[in-house]
Structures are given as structure tokens and as C-alpha cells.
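Heads up, one of the protein chains got dropped from this complex, but the rest are sitting where they should.
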Amino acid sequence: MTFKLAASPHTHNRRTTQQVMRWVYLALIPGVLIQTYFFGFGVYVQILLALVTAWLSEAAVMHLRNRPVRHAWQDHTAIVTAVLLAIAIPALAPWWIIVIGTLFAIVVVKHIYGGVGQNLFNPAMAGYVLLLISFPVQLTSWPLPTELAQLPLPFADTLSIIFTGFTQAGHSLEQLRIGVDGITMATPLDSLRHDLSQSLTLSESLAKPIFGSLGGIGWAWVNVGFLLGGLILLKQRIISWHIPGGVLVGLLVPAAIYWLFNPDQAITPLLHALSGATMLGAFFIATDPVTAATSNKGRWVFGLLIGGLIFVIRTWGGYPDAVAFAVLLANMTVPVIDKYTQPIAYGHGGRP
Amino acid sequence: MSQTTSVYKELAWQGLWKNNAGLVQLLGLCPLLAVTSNITNGLGLGLATLLVLIGSNITVSLIRKYVPNEIRIPVFVMVIATFVTVVQLLINAYLFTLYQALGIFIPLIVTNCLIIGRAEAYASKNSWHHSAFDGLMMGLGFTLVLVILGGIREILGNGTLFDGADLLLGDWATSLRIDVFSVDYPLLLAILPPGAFIVMGFIIAGKNWLDNYRAARAKQPQKQVTRARVTAQ
Amino acid sequence: MIVTSMQRNGFILAAFALIATLLVVGISKLTEGPIARQQEQELLRVLNQIILPELHDNDLYQSCTLVQHPELGQGKRRAYRAQRDGKPTAIAVEVTAPNGYSGAIHLLVAVHTDGTVAGVRTLAHQETPGLGDKIELRVSDWITNFNGQRVNDADDPRWAVKRYGGMFDQFTGATITPQAVVQAVKRAVLVVTTQQQHWHAAPANCYSQHSEVTP
Amino acid sequence: MSIATKEIEAGRIWDFPGGIHPPEHKHRSNQTPIAQLSLAETFVIPIKQHTGAPGDIIVAVGDHVVGGQPLTDAGLNNGLPVHAPTSGTITAIGPGRIAHPSGLPDTVITLTADGRDEQVTMPPITDFHERGRSELLDRIKQAGIAGLGGAGFPTAQKFALQRPLDYLIINGVECEPYITADDRLMREHAQTIIDGIEILLHLAGCQKAMLAIEANKPEAIAQFESLLPHHPAISLRVVPVKYPSGGEKQLIQLVTGRQVPSRGLPLDVGLVVQNVGTAYAVARAVLAGEPLIQRVVTVTGDHVERPGNYWVRIGTPVAELLHQCGFNPGPQQRVIMGGPMMGFTLPDLTVPVVKITNCILVPSYAELPPPAAEMNCIRCGACADVCPAQLLPQQLQWLAKAKDYDGLEKQNLFDCIECGACAFVCPSEIPLVHYYRKAKAEVRQLAREKMKSEVARERFEARQIRLEREKQERLERHRRAAEARKKAQAEAVAKGADDPQDAIQAAIARAKARKAAQAAAAAAKQSDDESNV
Amino acid sequence: MGDYLLLLVATVLVNNFVLVKFLGLCPFMGVSNKLETAIGMSAATTFVLTLASVCSYLVNQYLLVPFGLTALQTLTFILVIAVVVQFTEMVVHKTSPTLYRLLGIYLPLITTNCAVLGVALLNINEQHNFIQSIVYGFGAAVGFSLVLILFSALRERLAAADVPVPFKGAAVAMVTAGLMSLAFMGFSGLVAVA
Partner (left out) sequence: MSLITALIILGVLALIFGIILGFAAVRFHVESDPIVEQIDALLPQTQCGQCGYPGCRPYAEAIANGEEINKCPPGGETTIKNLSELLGVEAKPLDAAHGAESVKKVAVIREDECIGCTKCIQACPVDAILGAAKHMHTVIAHECTGCDLCVEPCPVDCIDMVPVPVRPDNWQWDLQQIPIRVVE
């Protein structure tokens, strides 16, 4: 009689990569729902476009590399990448924006490195930065939160504007973005940064209609949604608290200090926490295990670095929201962080 | 005679493809990546490099016997610097617009690693005519890469080809300009620094792919190297 | 041994240095003329674009004088004075917009004696190709929008891009560059209108101290 | 007494990083007392069942032996004898399957039992307190005792070095799922184990022993709690339930807070660790003179009808053991020697039970499904979180794949205790431990090759020098010999003697013919230049 | 003081020599296979770059400018640099074999690193004074070292990655450099450099 040979251990606790990824995109749901509520059905359309592109491009890469095409979708990581990229770009951006971004993320940033687990940079964020740099106009043209919009935007119009650039009635995106005061409205962070650089004070800037009591209308709640999702991930032990903790501390502590010294000229910590992609970044993006540091100490350093970079770029840099850049910059340092935060192995003089 | 032709053939093969300065040796990358936002710039820099390369190779080959080892590098770089300055002055005098386009990179050809690299690796060991040919082929291979890279980046980032060729080649070249496509929003990234790196990565990969493909196709019987005997048989 | 090595190396290196120097200096002498001509032509080309031929009968290139004014940027600037029948008609002056998107933008601004803009050209800049480079005439004719405009006073609100309530178009996605240019041109116009008499009277002194190779 | 020592004395339990909590499955086999397995017909006794060199075989095929009779000599260094498990005839000595994951053969002695089960023992030593260390150590060695806890290190040798020791630690943790051999042994033979510990304490020359038991064995704990008050030198330590708290290094950390230095020994921090089974075996060897010919083995898993613990003679083929316990193999059956975390699968059932076999596990497919296809590591860090050695398993795995041996050393590959915790939690189901084992084997192989190439170089250079010298000598000799030979030849031919070269010529001719045939055959495929040799 | 700090930050991050200014790319690609060698190269480059900055400033300020020989700048600078490098190499080789093992093989490479001449020329272009020249040279070197070290650590991680065959080696390294450069664009506009 012969038997099967296998390596020990012969047992396994069955939480597979698919399950991990499934938790991630399930945890995104609260945030996405809120985002849809404020910015319209465009969010869904973008997600759908991203998923289709991601799937097709993964399949194509697998085919080109003579690998079984069905492997492409197996681990569900592409879903996470696609969804994250889709919710990072403005809901009404033209269809080719998300297609180019996803293609770049999946093909160049992920598969040139050999696919899942081997990429050095966060695919979704690299895709986002590519878009931001190449198409700054489209990437900063966020639709107005529903409450402020002058024109209603039913689903058919959403589709029409994403695919043709105009609503059925012939309004362009630019026209849709005209707010109550008759000028195009920027996102809260953008507007703040601009105003502050024009020597307006914080309170003057906050008087604009895009701000509510918590922060930018819509944006604050979207952030709360993602915070909720992040807590679910923490609870499920999909992510450890070190990275999100590091990001928030690295962003909010300097922000608070800076604000204490320049109360008129600086964004408040609360605004920092609840605008832009702060929460999405802290809980879903910075935590991408593949491109983050691995030891707990390393995760702390990594998170702090991201938070600090977000603060620096938001405050002095050329871009209103800096999560993507901060994440990519921190990705670059991961091998070095890993190297210098390696835990002291048993028997090498560390104290228990 | 046949032997010399084969030397030239080998040099051409090495310079243009097998050991291409830009794609394989990864030399001269700085100007290569920096100025290739369009074909015209690429071509211009390529030709300038070509000129300097031939000149420096010949000179280095001629003087190689008279230079002691310890001052080899200073002498070589000086020779190259002289050539560059001369070429720079000539371009400045007769191709002023190109001079503006290539800017700071003309003086930097001096330390273009390709040039000192060839001086060290080839010209300092070979006769002047072989060195000259080596310079020509390496330079052409380098120019080829510059042009391809410039072309791809120009198409992606600008939607055109040979935009501004008149600056380099004279007014007749205006007609060379091709509008490949025209969209309102070209892929700006391609002409920014990251695009340069990424497109270059794809070109290198393309070359590797071609090589692999040809190797797989060819599968010619492997030549066998005779074993040396260490001991008596 | 040390001494021979030192002597040998020293002499060989020196010999090569001498030959190299000889070559460089020789060629630079040879090309001196053409290069100067090139530069002159380039400038003239630009000058002649913005100061129409009927406005002057003097040699614009030679009429250059060095001027200095904080509003124009640090250091000495060149000003070219156009005269017709001995009467001043216009001045073209170099000005730097220090606040471009990626650094300083160097401009040449020509102003008629009556204060209207004769023309503006970009001499050098590092703005992003495709975004900020529309200030080049080669890329876009935006820069000609200045022609004929005048500045009413230092607070003239029209001298800004449209987004800030002015009269000049911004480029989609790049407001910083045009705004910087607009402001620089405005400053130049203001300076020229106040200083022009003074400048017209100044001696032509641009190219005397700059001749590079003296035999 | 330093603070740390005070804390140890006070019974403080430290913690070690990482660790996992796999399902225990212990109840299945620990409900019934240890049963005696009936004798098998044939026994297969590998001559090497411990860490170290095998002893010299001192029996021959056809010899009749009785149970307890040594079959090999202890040899000089770290050899250890093996004993006949029962009386019978030696029927074969030669290569055979051994209990090793490779399934490769090694020298085994096959014994056909005669069913009479005659035994010999050595004279009991009851007054061990009065005996010298060396005498006791020799007894333990002659009894063939190797650690029964896993590594099979000769027990006597652990005490051979006379270094001052602080504590003797007795490992009754048994943290691996399914296995209950030590648990049952502790419940049923607590007193013998205590005797064994007393002997070991005497040998170790230290004052205190600590017996560590995992908290999930209340009966065993109760047994000792009632007995230990009479033995003040031995104290009980109940350690939390966590795998791998039974690992030597982890246990040391748990009960003393100390860490064994990398590549060092427990001895370096003044400790020695022994398994409870070893203590039992020592007690039997000293007090009753019994050599190590049987041990407790847990037989468990879905596919065995009568799970439980059995006294099994060493050398019993696994087939026999399973047969007696009611084995009904399922599809894709695996038979694991050891537990689910550290055990290895057996290639077939002729493999015998050896001194370190503590468990035979025959799981059903559903019980321990084989690993799914390996996926790429997503660097989730779960493995690093559970690694008790504080390594970075995913990093090690990358480096192992890249064959970056320097990197592996820097990442302390050799500090990995192969506990399998990392692979247990890995969501990508990477057989991490396997990579490490392979890499470790490769590193060792490289080291061997390096040494070999050093030797080769020396030999080559020596040869070159010799050749040079010989050449000089030959030139000289030739000149002189040439004349002598000429003369001799002339004389021989004159006598008409047979040419002694004939036999050789014939052999050469044969070879040539064969070569020609080969060449022809080769030429059919591809022309070669065999003929010009 | 603050100005110098700003200049330093700007040179290291915003106008990073390698990723933004495209200088010193060949050693960036060539000696980034291993972290250790990258660290060696960084140390060597920092030393030479700062020294070259100083020497070229002195030569320019006290020889070339006073005698009106600015047309010979390139020639002179390159000579100075080559000699400085060669001399350093010889001295290190003799005096410290360990240091030589670390730096030695990179020193000759540095002569041909265009960042060195770049620094010398840019210093003049931007009319830096003596201290600014030192800061600029040092900053450029730190920027170079920073990205080189990060890059080589990234490349070490690539060693075991299942990169598609045509992309193995230089190609994927180029793409990585591209993505690094993409990330560095985040710094643009950080410090307004006139």
C-alpha cells in the first residue's frame, strides 16, 4: 500500500485569501452606500467599469503568460483593487478614465511584478496617481453633493454623462458643477487649500456652502462610513490596528500642533480626519498587506510615515489630497522599514 | 579580409542590438530618458552623441599607448570633454534651436557613461578604425533607442510624431509632422519623468521578448566548447 | 621612482590639457561669430514679432540697455528701445515671473509709449508640457491676448485670469501658469510706463561688457 | 537570589510570542487506559533511532536473541544500542524502510518473533543515590534511552557534560493536537515518572526540577499535585494551553523567562529539558534494569476503530499496530507519524515504530483535508504574528524561493523550530515549513560541498606539486632504466617466453569491440566522436 | 539657516537628482542589485559629490572667472573631478582595504556619473555661493543615496518575484523606477524654488 506524502503541518485554519479579500470589499459597503447617496449612481457605474476592466485585463495577462485564465479571478484581490480605484475617482468621470486607471493598476503595477503578492506599489493608488497626473481636470471634477446640486441627476443622465460627457439634456459636467453661488465648486480640501493660499482665513473659507457642521458636506459622512468599515476589518482581525493608528496619529498630531499655532491659517484636525480619502486611506489603502510593512513595529513606522506625508503634502504641497502619493512614497520605503524593524528572533538577545 | 568584415559585422551586431548601449548596457540613461519627450529631441541628442562617440573613440584609440594607467581616466575624460565642448560650440553656432532644446544635456554628454564606457571597454584596447566603427554602431544603436523612446512618448503624450522636426532638420521638416490621433486629453504621464522610465521598461522588455522569441524559433544546434584536459589522458 | 612617475604623469597630463585647451579655445573663437549672430537673430526674431517694423527704424538689437527694477526680478534686465525718427515708440523688456508652476518663467514684454502692450513672448520656462506650455506661441496663441491691452492702475482687477475675475483665459487644469504670466506682464507694463523716459535716455550698454573672447 | 530567580521559584509563568490554538482532538484517545498491544510476528529495528552515529551490529542473520538483548554496540561516541524487542531469530540485516519523511532505506535488523517473548534485564539499581554518575549514565546509555519527546537525543549524553545546572525541566506539556501518550503515562505512572525525575536530578547535580504540564490535562495535574508534596525538589508548573508551548525553547521561556541563545543549548542557560516519557524510561532502566524496548504510542484519527494509547514494542511495523487498532483506510489516506503539526507522512506501512514515535494518526479526508493549491504570499503577516521564534516566515519563504542563502542566514533560518504555526495560519496555504526544511537541507549541502571543494583543491595542488617532482625524477630514471630494459628484453626474447601482455591485450580488444558497437548505436541517433578516443 | 535647510529639502525631495532631474541614472540602475552595494555606492557618491561641488566652486571662482575662462568650465571641472576621484581611490585602496572593498569598485564609476558634473554646472547656473554650493552638492548626493537605497531594497524584494520573463532584470527595474518617480511627483510644489 502506498500513501500520499505531504509536508507538515497537516492541518490548517481555514481562512483563505479569498475570504480575507471578501471581508475587505464587504467592509467597503457602508462607505460606498454613503458615497452613492451623496454623489449619485456614478459610483456604481465606476465600480462596474473597473471590475469589468480588471477582470478582462487579468484574464488577458494570464492568457499571455500561458497561465490558466481562471486563476485570474481566484484570489479576489483584483476586485479590491478595482473597487478601491473606482471609489477614489470622481463619480462622473468619463468612462475611459477608470478604464485607463484600472488597466495601468492591474497590468503595469500588479502583473509586471508577477501578480498577487509580488507588486511593490499599491496598484489602486498607482493607478489613481497616474490618472491624477495625466488628467488633472477630470480627476478633480467631483460632482456636487446631491444636496447642493442645481440639477438633479437621474441614473440615465449619469450613464450618459459618463459615456458621452453630456446629460441627455445637453448639460456638461462643468455646468453640473456650478453651485448655488454660480461658480464651479471644488472639493472641500481643494477649496480650503486654495483659499488659505489666497490669504483667506479658515472661517471665511468654511463659510462656503460646501461645508457642513462636521466638514465638507457629504465627505464627512463618507469618511464616517469608511471608518465603520475599517472597524469591521479590525474586529475581524483582517488588519491590525498599527497601520490605521499610525496613519491617523501621523496626520492628526502634527495637524493639531500646526493648527494650534495657526488657528486661522490651518485646516483643523477634525477636517483633516473627515475629508478627502483619510479614512479610506487609513483603513483600506495603507493596510494593503502586500505593499505594507509586515512586523508590528514596521507597521507603526509605515503608518506614521503615511500620515506625516499626508499632512506635509496637504499643507505645503501641490496637491489637495495626498493619500495616494503618501501611500506610494511609503510603499517605496517598505523593504527598508522591514529590514530595520525586523523583530529580534528568539535567542538573539531580545528580552521576552 | 573575410576576418575583418566579420569583425565589422560583429561590431555592428553588438552595437545595434546585442549589446545595445541603452537597452542592454544601460549606459547613457540620463540624457536618454530626459530629452526623449519627442522624436525630434531624441534624434538630435542621438546624433550629437554619435558624433562625440566616434570622435572620442578614435582619439582614445590613437593615444592609448601613451597614457599611463594612473592618469588614464583623467585623460580620457578630458579628451571627451574637448569633443563635447567642440560639438556644443558647433551646435550652438549652427543649430541654435536644437541647442535650446537639448539645453544642459549637451555638456552632460561629457559624462554620458556610454562615451567613457566605450573608451574604456573598447577604444582603449583596439585599433582606431575598429574603434571608430564601434563608435558609429554604438552611437547608432543608442540613437535608435532614443528615437523609438521619443516616438512612443510623443504619440502617447502628445498624439503627434515629428512635432517640431523643423527645429532640427530645417523648415522642410514641418511636413514630417504626423498627427497620429487627436484627443483633448493625451496621456500626459508619458512625457513626464515616470513615463520615461515606464516606457523604457517596456522597450527593454520588448527587446527581451524578441530575443527569446528568436532563440526559441532558431534552436540551432548548440556549438560545443571543447573541454580542456587538466591531466594527462 | 616617485619622482619619475610624478614627472611622467605630470607632463603627459599637462600635454593633453594643453592640446585640449588649444582645441577648445580655437573652436570657440571660430564659432564666436556665428553664435553671437544666432543669439542676435533669435532675439531679433522675437523682437520683430512684438515690435512691428513700422514702429522703429533703429537697430533694436543694438539699442539694448541694462535696467534694474525690483518688479522685474532680481538683477539687471535688458531693455530694447524702439525709436522712429529719433522719437521713442516702444520698449521691450525682459521680465521674470518667479511663481510659475515649476519655477521661473522668463518673458519679453513690449510696451508702446502710450502704455498699451505691443506684444509678449516667453523666452524660457519649465512649465509642464501639455499644461503650462500653452504660454509658448508654438503651442498656443494665448500669449497674443495681451496685445493692445493696457493697465489702468496697479489694482486693475481685469489683469487676472477669469477664475479670479480677470479678463484672461486660464488653461484647463493649469491656472497657476497663466496667472503668473499675467501678473508679471502687468508689473512689466507698469514699470515701463513709469520708467520709459528714463530708459530711453540711458546709454546702450548691453553688449560691451559681455564680449566673451578677447584675443 | 536574583529577582529573576525569585520569580522562577515563585512559580511565575512567562509568555512566549506568537503561538496558535489548533483544535485539540485529545479526548478521543485519552479516555481509555494504556493498553498492551499483542506481539507482532516480525519486527523491524532500524539501527539508528537517535541523533548521532549508529552503533556497530553485534548479531548476525540466524542468531537467536531474547527480548532486551542488545543488537548493536553503543560504539565510541554518541552511539546508542538498540535492543531486541522480544525473543526470536534475526532473519535479515540490510536496507529497509525507516521512519523518516524521505522514505529512503537505511540499515534495519529484521527479527522474527518466536512468540515466547523471553526477556533479559540488567540488574536493578535501587540505591541510585549511592551510585556514581558515570555508572548511572552508562546504565542509561546501555538501556538505549534517547529522548522520547521528539528529537531522540541520547539522554545520557545530555548529562555527560559536567556544567552547573540551575534547573531540570521535565516536559509534560504535550501541546500537539491528538497526541495523549504523555498525558496517559502521567495519569497512570506518576510515581515512576517522579522516580525517574529523582534519578535525573541526581545526574544533573542540581537542586530543583520543574515539571511542566499544559492546563488542559487536569487529571495528570491532579495526580502530581497529590504526589509531589512528598518530593520537595520537584515543583509543578501548569502552562497555558498554546501550541507550541512544549517546544523546548518555548517551555524554557515559559517557566524561566530565559532564552536559549541561537545555536546554543539549554545547557548554556543552566537548564536541561527531558520529556516525561524519558523520565519514565530512565526510572525503568535504573530501578528495574529494563532497556528501552517499548513505548506508549497514541493511535488516533477517524479511520481507526479503537483509538487510544498502546504500549508498543519498538520495531513493530505500523501496519501491525494499525491492524490491531482496526484500521480502515479511506480514499487518499494519509498515515502520519507524529502529530498533525510536526509529524510526517509515511510512504507505506512497513515502517516500524521507533523510539521517538509518539503517535500514529490516520485522519479521514474531511478531518485533515490536504492543503489546497499554494497561492502567492500576500504578506499579510499572520505567520509572523504566530511565530514563536519571532522570525519573519514570509520573508524566509521569499528568500528560500530566491535561493538567497546569505539572506536566509541573516533572517535566522536556523532558529526556526519547524513548529508549523506559520503554515497553519497562512491564508495562501503556503507549505512554509517545507520551504524551510528544503532550504536548510540545501544550506547544509552547500556547506558540505564547500568543504569538499576545499579538500579537492588541496589534493589537486598537492598532486600538481607531486607530478612536477615526479617528472624530474622520471627523466633521471628513464635515462638509466632504458639501457637496463633493452638488455633484459633481448634476453627474454632469446628464451622465447610468453608475452605477459597477452591477457591485457585481450581485454583491450574486448573493450574496443564493445565501444565500436556502442558507437554504431550512438551514430544511429547522432554522430559522435566516440571512435577517436 | 532656514534658507539652506529649504534648499536641502528641495534638492533632496522636490528636485530629486535621479527621479526628477534625471541625473546619475546609470549607477542608479547599475549598482542597485543589492542593498549593501547600494549603501557603499551612496557613501562614495556623497563624498565625491560634496567634494566635487567644493572643488569646482573654488576652481571656478578663483581661476576661471578671474581669468575669463568660463568657456573652459566643462573641461576643467571634469578634469578636477576625475583627478579627485582617482586620487581618492588610490588613497583608499592603500590605506583602508575594508573601505576599499566597500567603495573601491564604485569610485571609478562615479567619475562617469553625470550627477557629479551636473552638480558642478548647476551650481554655477543657479549662481550659488560657497555654502549653497556645498549644501546643493550634499543635498544632491543625499537625494541620490536615498532613492538608490530604497530602490535597491525594492529590487532585492523582486529577486524572488515571478516577473514575466521579458521583464526580468532591467525592464522591471525601469518600471519600478518609473513608479518611484510617480510617487515623487507628490512632492512637486512642496517647496517653491525660484
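To keep things simple, chains are lettered A, B, C, D and E as they appear, and every chain counts its residues starting from 1.
One rule holds for everything that comes next: a contact is a pair of C-beta atoms (placed from the backbone, for glycine too) under 8 Å apart; a residue touches a chain by one contact, two chains touch by 3 or more.
Computed from a prediction, not measured in an experiment: that's the story for all the values here.
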Sole residue of E:31, E:110 or E:172 that reaches the chain not shown, by the stated touch rule: E:31
Chain not shown: contacting residue from E:11, E:45 or E:86: E:86
Among D:6, D:21, D:116 or D:457, the residue in touch with the chain that has been omitted: D:457
Interface with the undisplayed chain - residues on chain D: 98, 100-104, 106, 347, 370-371, 373-374, 403, 431, 434, 437-438, 441-442, 444-446, 448-449, 452-457, 459-460, 462-463, 503-504, 507-508, 510-511, 514-515, 533
Chain E, residues in touch with the chain not shown (by the definition above): 31, 33-34, 37, 59, 63, 67-72, 75-76, 79-80, 83, 86-87, 90-91, 93-95, 105, 169
Residue numbers in chain C that touch the chain omitted from display: 1-2, 5-14, 16-18, 20-22, 25, 28, 212-215
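Definition applied: only the chains that are shown with their structure count from here on.
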Centroid comparison with chain E (C-alpha atoms), farthest chain: D
Centroid distance [mean C-alpha coordinates] between chain D and chain C, Å: 85
Euclidean distance of C-alpha centroids - chain B vs chain C, Å: 34
Inter-centroid spacing, chain D versus chain B (mean Cα positions, whole Å): 62
Residues of chain D whose C-beta touches two or more other chains: 376
Chain E, residues touching no fewer than two other chains: 71-72, 75, 79, 156-157, 162, 164, 167, 172, 175, 179, 182, 185, 188-189
Of chain E, residues touching chain B in the complex: 19-26, 28-30, 71-72, 74-75, 78-79, 81-83, 85-86, 90, 108, 111-114, 116-118, 121-122, 125, 164-175, 177-179, 181-182, 185
Chain D residues within the chain A interface of the complex: 14-17, 20, 22, 101, 103, 177, 249, 253, 257, 259-264, 329, 332-336, 338, 340-349, 361, 363, 368, 370-372, 375-381, 384-385, 388-392, 394-395, 411-412, 415, 418, 420, 423-429, 431, 433-434, 437
Residue ranges of chain A in contact with chain D within the complex: 1-13, 15-17, 19-20, 74-75, 77, 114-118, 240, 289-292, 294-296, 299, 338, 342-350, 352
